[in-house]
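First the structure, which I've put down as C-alpha cells, then a few questions once you've had a look.
Every protein chain of the complex appears in place save one, which is left out.
Which chain is which? They are A and B, in the order written, and residues in each are numbered from 1.
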Amino acid sequence: MDTLSPDSPSPVEVDSTPGLSRRGFLRAGALAGGGIAAVALAACTPAAAPPWTYAPSAAPTVSPPPASPGASLAAAASGEPSHDASHAPASSATPAVDHDANAAAVIKRFLGGEAATLPPVNAPLAPKVAGDTRVFELTIDAIDHRIDALKDPVKALGYNGVWPGPLLSVVEGQTVRAIFKNNLAESTGVHFHGQRVPNAMDGVPHITQEPIQPGASFTYEFVARTPGSHMYHSHHNATDQVGRGLLGAFIVQPREPAKRYDSLYGASQDIVWISNDTLGGFTINGRGFPATAPIVARLGETIVIRFMNEGIMMHPWHLHGMPMRVVARDGYPLGAAAFTCDTLGVNPGERWDVVVKCDEPGAWAFHCHILPHAEGPDGMYGMVTALIVQDKAAAVSLAAAGAPAYTCVIPASG
Amino acid sequence: MDTLSPDSPSPVEVDSTPGLSRRGFLRAGALAGGGIAAVALAACTPAAAPPWTYAPSAAPTVSPPPASPGASLAAAASGEPSHDASHAPASSATPAVDHDANAAAVIKRFLGGEAATLPPVNAPLAPKVAGDTRVFELTIDAIDHRIDALKDPVKALGYNGVWPGPLLSVVEGQTVRAIFKNNLAESTGVHFHGQRVPNAMDGVPHITQEPIQPGASFTYEFVARTPGSHMYHSHHNATDQVGRGLLGAFIVQPREPAKRYDSLYGASQDIVWISNDTLGGFTINGRGFPATAPIVARLGETIVIRFMNEGIMMHPWHLHGMPMRVVARDGYPLGAAAFTCDTLGVNPGERWDVVVKCDEPGAWAFHCHILPHAEGPDGMYGMVTALIVQDKAAAVSLAAAGAPAYTCVIPASG
Partner (left out) sequence: MDTLSPDSPSPVEVDSTPGLSRRGFLRAGALAGGGIAAVALAACTPAAAPPWTYAPSAAPTVSPPPASPGASLAAAASGEPSHDASHAPASSATPAVDHDANAAAVIKRFLGGEAATLPPVNAPLAPKVAGDTRVFELTIDAIDHRIDALKDPVKALGYNGVWPGPLLSVVEGQTVRAIFKNNLAESTGVHFHGQRVPNAMDGVPHITQEPIQPGASFTYEFVARTPGSHMYHSHHNATDQVGRGLLGAFIVQPREPAKRYDSLYGASQDIVWISNDTLGGFTINGRGFPATAPIVARLGETIVIRFMNEGIMMHPWHLHGMPMRVVARDGYPLGAAAFTCDTLGVNPGERWDVVVKCDEPGAWAFHCHILPHAEGPDGMYGMVTALIVQDKAAAVSLAAAGAPAYTCVIPASG
C-alpha cells in the first residue's frame, strides 16, 4: 500500500506494479467505479459495465512518489533495454524533487481512476419516439461543475445540468424536435452547428428568432439531413455562454447502415471528444487532467474518435504509439482527401473524425501538443488523457470471462 | 416607424417585419444606397445596380429593441414550430435586458444597411490597356478609415485611399505593370504575394530593391503566370504597414475560360473576403460588424468566396445553413484533395477558394468561430456577416421585373 498524502481522504489499495497486461484493468470485481470512468470519455454505455476498468477504486489517490524510484508502469515488459542502474545525481546537480513528486502524484490520480469519481460525460439522452420524430427535452441551467475531483467546482452552465450537454443522436432523415427550457436568469438561443435547418430553426437571436427569455422555452424542429459529427451550443452572448458550458455533441448516423463507422471501419467504439479552453481552463469533455477519462481498447480493436472544438484556440491532438486515419471533416467524408497523421490540429468550430487501429499494446499519452495546454511546472494537467490498449492475453481473458459485447453509446440505428 | 435613438441623426423608415422573402431586399426603388452595399463584400459591379438590396436607406439606424419581443425575422416562415408563448421570467431570474437590447440594436444596424452608408470595398481598378499589358496606377496614402458608421475613423494606410486597396484583376499571361506612388512620410515596398515574378519585382526592400522613399514611385512589372487568388501588400515594416491597411486582392483569371469559376462551377458571384485583425480590430474587407456587407444570393445560385488572411491570427470561418466546397488553396486547384466543410480555418497569408450552392433560403450567419472575434457582452461585432439567400418567389419577381443579369466584379476576361 502506498503512502497517502493527508489530502487523500479515501485511502485505497492501488496495484503498485501494473505491467503491460495491467491486472488492474481486468479486475472484474471492481466495475462499479472504474467501469464508468472507462467509458466516460468513450461516451459509451456497455450492455453491462465493461471489465476493462483500469483501477480498482473510485477514490482519487494523491500520493507522494516512492522515496526511491519504483518500477515503472511498463517495467514488466521483458526483453527491452532497462533503466540504467545509476541514479546518483551529477555532482553539480540538485535533483528537482518537487516537480517529479507532483508530476507523479497527478498521474497516479489519473491512473487511479479519478474520472470514475465524477459523473460520466457525453451520456446520451434517450429521445421520446413519435413515429419518425425524436423528441429531446432539455433544460438550460446554472450548474456547479467539477473540472477534476480536487478543485472547487466552477460556476458554469449546462444543458440538462451537465457540461458537455447530453449527447443527442439520431439517424439521417428522422425529424428532431428539441425542446429547450431556459432556467437561466439570462436569455439564450441554441444553434445546431453543422446542420441544414429551416432558417427559423437556426438559433441566432435577433436574426432568426427572438432570444429565449428566462423561464421561456423554445422548440427546434427540423429533419436531420446532414449526417456526421455536429454540435449544439448557445449562439447568444456566445463567447460567454459557450465558454461556460452551453455546448454538446449532435450526431447524425447515416441512413444507410453500410456508411456507419461500425460497418465502414469495423469500429467497436465511437468516442466524442469535445475540447474547451475558457472557464475551467483546458478541458476535454469538460474535465482537465487528471480527471479526463482514458480511452480503453483491446489490442486489435478499431475505434473512432470525433474531435470537436468548442473553445477559442486551435488544439493539435497528438496520439502516441499509433497513427490516426482522418476520414471526415465537419461530418463530410474526406474520400480521396483522407490522410494519416499522429498530430491533428482542430480549429474552433471544426469537427474531425479519425479511425485508430489499436495495434500497439500499452498506455499511450494522448494530448494537445501546445505544451502549455498540457504540462506545467507541477506536472501534466489540462488537455491530456491516454489511450490504453490491452494486450492479447487481456482480450482473451475477457472473452473467456464472457465479457459483454460492447455497445456504442452513439446508437447506430434509431 | 421605429423609435430612434438620439445618436441616429438620419431617421429613416425601416421595414420592421421582414419575412423570409424580405420585401426590403427587393424594393427596387432603393438601389442607390443598398445596392452598393449589397455588392460591397461581394466586390462585384452589376451591369446595373442589383435589385436585391436588403435595406431601403443609406443611413444607419440605431434603435432600442421593441419593449416587448417583436416578430422575429423568420416569423413569416409557416409550418415551423413556433416560439413558446410563455415569456414570463423564472421567478428567481432577472432578465439580462441590457445585453439583449444592445445585441438587437447592432443587428438592426447590420440588417438596416449600415454597410451601404460607407464606401464600397474591393472595387476593381480598371487598368489602362496597352497591348497585352495592363497598367495599374496606385498611390500609397495615409487615410482616415471607418471600420463602421459610428466609431471615429482610424488613422490608417491605403492604396488609392482605401483599405483594402482596389481589387486588381488580370488574365493569366497578361503583363502587369503596377506603378505605386508613395505619398507616405515613410518608405515602403510592395509584394505580390503568391505570384511568380522576376526577383527584382518581388518587393522586399534591401533584398530585391531599395525601399520606395517618400515621394518616390516604383513600377512593378511581370507576366501574370500564377492563376488564382493572390494578394498585394507591403513587405516593409510589414507588421505595422499591413496591419494599418496596405493590402489588397490580386486575382489572376485562368487563361482558359473553361477553368474559370463561372464555367467550372456555374458561379454567378465571385467574392473576395480579406480578413485583418490588428488596427481596427477584427475586420472583413476592412469593416467590422455591423458595417460588414452581407452576401446576397438567390435561391439556387452558386457563388465563390475567396478567403484571404492579411492578419496575424488564424480565423475559422463558419457558414450556417449550408456547406462550403473547398476547391483551391493559394490559387492552386485542390483537385482530388478538395473537401467539404462548414468551418474553414484560414491562416495568415493563406488564400482558400470555396464554392457555395445557395440552396437554403434565409439569413445565415457567417462568422469567425473564435467566438471572441465575433461576439461580446454587448452583442455581435467584428468578424461577422451573413449570407442571405432569397427564396424562389423573390427570384421570380426579380426576373419578372427584368432585373439586369449579374456581372462579376472580377472580370472573367481581360
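FYI, contacts are C-beta pairs under 8 Å (C-beta built on N, C-alpha and C of every residue); 3 or more make two chains touch, one makes a residue touch a chain.
This structure is a prediction, so every number in the text was calculated from the model and none was measured.
Looking at B:Gly243, B:Gly286, B:Pro323 or B:Pro361, the residue that reaches the missing chain in the full complex is B:Gly243. Checked against the full complex, the candidates B:Asn122, B:Asn160 or B:Gln209 give a single residue touching the omitted chain, namely B:Gln209.
Residue positions on chain B in contact with the hidden chain: 177, 182-187, 191, 193-194, 196-202, 204-221, 226, 235-240, 242-243, 312-314, 329-332, 334-337, 345, 347-350, in rising order. Those residues of chain A that touch the chain absent from the view are 20, 65, 69-70, 72-75, 77, 80-84, 86-96, 99-100, 103-104, 107-108, 111, 314, 316, 318, 320-323, 334, 336-343, 345, 360-365, 369-372, 374-377, 379, 386.
What we mean here is this: only the chains that are shown with their structure count from here on.
If you lay the C-alpha trace of chain A over that of chain B, the rotation comes to 120 degrees, to the nearest 5. We define each chain's centre as the mean of its Cα atoms; on that basis chain A and chain B are separated by 38 Å.
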